[in-house]
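A quick write-up on the structure given underneath.
The other protein chains are all here in position, but one chain of the complex has been omitted.
As written, the chain order gives the labels A and B, with residue 1 at the start of each chain.
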Amino acid sequence: MDKIATGGIAKDETATDEIILQTRDLSVQFGGLKAVNRVNLTVTRGDLLGLIGPNGAGKTTIFNLITGSLVPTEGEIIFRGHQIGGKRPDVIARMGISRTFQNIRLFPQMSVLENVAIGLHAAPKYTVLEALFRLPRAVRSDREVNRKAMEHLERVGLAEYHDAKAGSLPYGLQRKLEIARAMATSPQLLLLDEPAAGMNNEECQSFIAFLRQLHRETGLSIVLIEHHMNVVMDLCPRIYVLNLGEVLAEGDPREIQRNPAVIRAYLGERRRTARAGDRA
Amino acid sequence: MGYLNSIFILGGINVLAVVGVAVLTGYTGLFTIGHAAFMAIGGYTAAVLVVKLNQPFWLGLVAAGFAAALSSLIVGYPTLRSKLKGDYFAIAMLGFGEAVRLLLNNTYKVINGAIGFTGIPLYTTSLLVLALDIVGIWLIRNFVISQYGKNCVAIREQEVAAELMGIDVMKTKLWALAISAFYAGVAGGLFGFYMTYLVPSMFTSSKSSDLLAAVVFGGINSLTGPVLAAFLLVALPELLRFLYVWRLVIYGLLFVIIMIFRPQGLLGYRDISWASLKRFAGRLGGGGRRSGPGLKSPPPARVAASGGGR
Partner (left out) sequence: MVLFLQQLVTGLSIGGIYALLAVGYALIFSIFDFTNWAFGSLMMVGAYGGFFAISAFHFPFWWGIVFALILAGAVSIFVEFVAYRPLRHRGAPRLFLMVTAMGVDIFLTNLAVVLIGGSFRPFPGVSAQQVVHLGPVNVGRLDLIAAVISVSALLALWYFIEKTKPGLAIRAASHDTATAGLMGINVSSVAFIVFSISGVISAVAGTFFGIKYAVWPYLGGISNKAFISSVIGGLGSLPGAVLGGVVLGVLETMVSGYISSTYRDLFAFTLLVLTLLFLPYGLMGKKVQDKI
């Protein structure tokens, strides 16, 4: 992964202005319900984009559409110049989009190391024949994968747990592991679905630092769904607000916090800058 | 002596078939109750090739494996698509088992239908079975510790996430199925050339239940467990004759009890490897404390395979 130095994360300071992901009039309909309605999003390379909105606004649904778990009923999703709407999830993943989940989806009985390794060898690096006969290429590849997986673990500070069963880790570390696993796929775009869910203030602060450093070191484009307002406002120079499946507003944290429609729909009566985000 | 020899051979044949089912069900999580059909296909293919077409035995066995593996596509391709639940596959396997037996029972040309294919020479020896078991287990162990094997486990553990991390779920499942069918096919071939005759009623759902039982009792995500269980499930009913009649009743009951109280079976998630034997010996000698999950042990790459995270 390239280490692009993006010291300040404001939009106009990123290395390139290349649009990495764009949705045009993206919609999905379940029976009579339009869960996502003509959503237009743009993610620029190196962005750390926030996606917020009340529960049921369609945020995770948009993630599901982007990653191929759902097929759009209308509209387009364009990733690095390719139409990806309706493609198979594993194909999209191999094209460079990876994600974490609202409800943690680790492989609980596999070790921490093995979980991350999946990210590296989801598309196996040798043939079945070479696997069956344990040919040198397979042995070397496995060794290499393990080495790289350890590096990923070291980067997120989980190296000492490499042998533990993933399901036995405490909650906060499981979330970190999910991120490490997603990063192991060498994505161009990382979608994080409520990575700070269930964390208290202190944990949120260290998570903010963690994510900021990760973003700085790797230059990954990240889209973040979060309910903890302090996390989003602190980290994301640009934020989309969703409500009832539609984009309500877009802007930097200050603009969002001042936007009356947003306040009405989401932040409730409190007109102060959001602090210690409550789950809606 | 001949009696023990026969237990060894039948047990060894069972091991081969069971090890395939272990990969499909124990590692990949796909429930199958019809693998006897693959044994039947393999058995008859080998018998026809060798007895009717005068081909060498080894070719018969290889063909048996491939015939079974290819036929597995008939069931696998329509049902293993990533969005379809495992029930589709299970139901199709059930139907496949019936269909195969029906076809075999009613084809009197060449294979003599329900009356049976007789006159098969006794080519299966205990040495052959031992050799094939060793080679077979080694190959499958390699598959299981490989990137393919790990992908299979990921699919079993969390299919949604596995796919979203880039695993081609259908292709991986088809490989697991094809390999398990191949093994069952070869086992069927060995079986025919031991019994010296083949009859479709040898391959009923009871046989499939026997195979599944060895994996359930032996343990999920393990090879050692099912191998041991495969052998025991042949030896015990032979040695304890009165149990034989009741064996399926006991299996059924045990399925439920094991799923409720000890779903990982005997040796689930565990395998015997040199490293684990050394650890075990060390504990016997030094009386050390049982190692917990956080213990620092060498990274998996340098250790002779363990079946899963330990």
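Here is the rule we use: a contact is a pair of C-beta atoms (placed from the backbone, for glycine too) under 8 Å apart; a residue touches a chain by one contact, two chains touch by 3 or more.
Here the structure is a predicted model, which means the values were calculated and not measured.
Across B:20, B:65 or B:86, the residue that sits in touch with the chain not pictured is B:86. Screening B:137, B:160, B:174 or B:275 for touch with the missing chain picks out B:160.
What chain B contributes to its contact with the hidden chain is residues 25, 29, 31, 33, 74-75, 77-79, 81, 83-88, 90-92, 94-96, 98-99, 102-103, 106, 156, 160, 209, 212, 216, 245-246, 248-249, 251-256, 259-260, 263.
To be clear about the criterion, only the chains that are shown with their structure count from here on.
Taking each chain's centre as the mean of its C-alpha atoms, chain A lies 40 Å from chain B. Of all the residues in chain A, the ones that touch chain B in their complex are 67-69, 88-90, 93-94, 98-99, 101, 105-114, 117-119, 121-126, 128, 131-134, 138, 141-143, 145-147, 150, 160-166, 168, 181-182, 185. Taken in their complex, chain B has these residues touching chain A: 82, 139, 142-143, 145-151, 153-154, 157-158, 160-169, 175, 221, 269, 293-297, 299-301, 308-310.
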